[in-house]
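Structure record follows, encoded as structure tokens.
A single protein chain has been omitted from the complex, and every remaining protein chain is retained in its original position.
Chain naming follows the written order as A and B, and within any one chain the residues start at number 1.
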Amino acid sequence: MSVMEQDSAGAPARASLLNDPKARGLFYQLVLIVALVTLGYVIVTNTIANLERQNIASGWGFLENTAGFGIIQSLFPYSETSSYGTALLVGLFNTILVAVVGIFFATIFGFVIGIARLSNNWVINRLAYCYVELVRNVPLLLQIFFWYFAVLRAVPGKREKWSLFDTFHLNIGGMRLPKPIWETGSHMIGIALIVAIIASVVVSNWARKRQEATGQQFPMFWTAVGLIVGLPFIAYLVMGMPMYWEHPNFVETGPILRRGFELNVGINVIPEFLALTAALAIYTAAFIAEIVRAGIQAVSHGQTEAAHALGLRNGPTLRLVVIPQAMRVIIPPLTSQYLNLTKNSSLAVAIAFPDLVSVGGTVLNQTGQAIEIIGIWMAVYLSLSLLTSAFMNWYNQRMALVER
Amino acid sequence: MSDTKMFHIRTEEAPLLPAPVSTTGVIGWMRQNLFSSISNTILTVIGILIAYSIVAPFIQFAIVDAVWNGENREACLPQDGAHGGACWAYVKAYFPQFIYGRYPTDEIWRVNVVYALFVLLLVPLAWPSAPFKRTNAILFLVVFPIVAYFLLTGLVIGGSVILPIVETARWGGLLVTLVIAVTGIVASLPLGIALALGRRSKMPIIKMVSIIFIEFWRGVPLITVLFMSSVMLPLFLPEGVTFDKLLRVLIGVTLFSAAYMAEVVRGGLQAIPKGQYEGAMALGLRFWPMMYLIVLPQALKLVIPGIVNTFIGLFKDTTLVLIVGMFDLLGQIQSSFTDPTWSTPSQGHTGYLFAAIVFFIFCFGMSRYSIFMENKLHTGHKR
Partner (left out) sequence: MSNKILPLVLGAAMGVAATTAAGATTLEDVKAKGFIQCGVSQGLPGFSNPDSQGNWTGLDVDLCRAMAAAVFGDASAVKFTPLSAKERFTALQSGEVDVLSRNTTWTMSRDTQLGLNFAGVNYYDGQGFMVRKDLGVTSALELSGASVCTNTGTTTELNVADYFRANNMPYEIVAFEKADEVVAAYDAGRCDVYTTDASGLYAQRLKLANPGDHMVLPEIISKEPLGPVVRQGDDEWFNIAKWTLNAMLNAEELGVTSENVDEMKASDNPSIKRMLGAEGAFGEAIGLSNDWAYNIIKNVGNYEESFNANVGPDTPLGISRGVNALWNAGGFMYAPPIR
């Protein structure tokens, strides 16, 4: 059948243009381009016409107008008189903050639960299993509502508190922590920290080379800890202790409204942030746990046995043999979980945490600049995604098996 | 050498060892799995404590303190100041709305018919050994959607009303959740296949367009896509043309899930050994016949678990439509909180708990099915 219709390879020139794969490919691509351009043209002209009809000025000028609304949490100074652009920046930094903190805790939970899933202890094993199944199969939005609305009721009210070591306090207004206040000369501490980090990297390179050359090991971990903790501490002492902690101030007398924690003293981690991060970390951890479990199971048991045969004890076996190999399986799906967490942080809008989407939504409402705001959202999330995956790809390449 | 004793014969009985600890029965099992060492025992105790501290209050709330019957909030109001248990009476009163939304009562049979058809067609399709797969698939993917569409929205031929029109603003609850999730997944399947093929195409422009499309939708959160479809899409249309709100959401969801579907299908395509392609080409098949007859049937079978997992994700994500003001199951439950007849402190918890149970049943069931299929399909190209 079709074999017979095929032109013989020797005479491609005689093939009609219709059957020439190259010409056909060109044609399809041309059609696609024309279709896309037409679609784009229709959308753009319609949009311009609609905007004109509705008297909505397009462009980015609105970013400099005064926002006029307050934002509960900001990583840098913001007030109602700041511009819409500043407000959006506040939202962006809040999104990044949630993503980073969420990823940190999700990774820790995820690894713990993933390893618990492989535990021989029946109770731990089942508990981890139930956790994973329960959390994975309930929508994240519902879980955010749960953490915010159900758990919120369980913590003490604004005029009471739970305290740990008299340093960390929790009530419905959030978690209060002491805030470091930096005085003049404290920049030396930062410099010392940077020096310590660079020194650790240098020493670790040296230690690795030495081990490769001579086989001698070097207590790298403790050296690094010593450097990173020690150097800034020395700088702190040398500069005459230019830093102190500002403790949250809990007022217990006076009018009831004034009782409770004083505004703007110490660090206040707002409950919206706590609930969102908890929900994101716990939800994503369930997925990470499954990835970790699959990763560890993917390392053949022979590897462990071989390591034991070489005389490695359990700890080093896990650290030097199993985990590095498992990581290769774990990292690619882990990356997409990190991306998911970042994108899911946009659900903040449901519980009043001022992330980029939430602040952007408010700005959209005040200005009607739908296209610009949605454009900013898309651009920011796309670049966050690309950045995260670029970083994880780099890390993955570093971890990848060097084939000989 | 010969005088060296090379053997040893035991002349007296070895001392009796104590009986080995039982490894069977409840005690033995517990000893092995729970208390094999001190650290293990500590873990067990901690585990039991955690489980108890979660399960006990839950049972207290959902069953012990719960109110099962009642006419209005009076029944569920907490006695003597304490927080009451779950108010199931409220769920009972609102149950039809949670399932059908505000669909007119006289027309609810139409939704029921659609639900029934859906189950009747899906079960044999999902059952691996059921016969008539092809007919079933055509019925499910082509005939059923048309029938369901007219059943749900209504049918008017030449001015005579056969089925009264029910506008989508009256749809709600589980109906909307299912419509969005199922439409999203079914409509995104062809688009996803096309994109997956496009991404593996040798034509540079098609490949580039596919990659950009896929990476764009995968890079942005669904909530911004929904905002886009609810606020920005009307701007794209010529004056006077409006899309139904549900339709707008469906478009957004479909484009979004098509990108994920494309990646799932691409995984399936990659799993097909090159020999299959080469064999097909050697037979002289062109691109589409090769795809249609050889590659896709194998690839799609392989990606069934992936599709089900995407569906689970989409099913959970439909809850986000409540943020753009649609009444899916969770949105319908939330909107029922505004009814003063039933407002009690436990109303919110009860509603959310009900939603969680419904979602869990659906998602857990589907994930079991996905695992079942995965094991079943694990035989194909394993080397």
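Keep in mind that, in the parts below, a residue touches a chain if its C-beta (ideal position, glycine included) is under 8 Å from a C-beta of that chain, and two chains touch if they have at least 3 such contacts.
Model, not experiment: these values are computed from the prediction.
The chain we do not see here touches A, B in the full complex. Residue B:251 is the one among B:251, B:280, B:299 or B:312 that touches the chain not shown.
Of the listed positions A:68, A:180, A:219 or A:324, the one in contact with the omitted chain in the full complex is A:68. Shown as candidates are A:112, A:197, A:329 or A:352; the residue that touches the absent chain is A:352. Across the entire complex, the residue among A:143, A:362 or A:389 in touch with the chain not shown is A:362. The chain not shown here touches chain A at positions 50, 53-56, 68-72, 80, 148-149, 152-153, 157-158, 172-173, 255-258, 262-264, 271-272, 349-352, 354, 358, 361-362, 364-366, 368, 370.
Listed by residue number, the positions of chain B touching the unshown chain are 78, 93-94, 97, 101-103, 105, 114, 118, 140-142, 144-146, 148-149, 152-153, 167, 169-170, 175, 178-179, 182-183, 186-187, 227, 230-231, 234-235, 237-245, 247, 250-251, 254, 323-325, 327, 334-341, 343-345, 348.
Simple rule for what comes next: only the chains that are shown with their structure count from here on.
Those residues of chain B whose C-beta lies close enough to touch chain A in the complex are 33-34, 36, 40, 43-44, 47-48, 50-51, 83, 202-206, 209, 215-216, 218-224, 227-228, 231-232, 234-239, 283-286, 289, 312, 316-317, 319-320, 322-323, 330, 348-349, 352, 355-356, 359-360, 363-364, 367. Those residues of chain A that touch chain B in the complex are listed here as 1-3, 5-6, 25, 28-29, 32-33, 36, 43, 46-47, 49-51, 53, 119-124, 127, 133-134, 136-142, 145-146, 149-150, 153, 339, 343-344, 346-347, 349-350, 357, 361, 364, 370-371, 374, 377-378, 381-382, 385-386.
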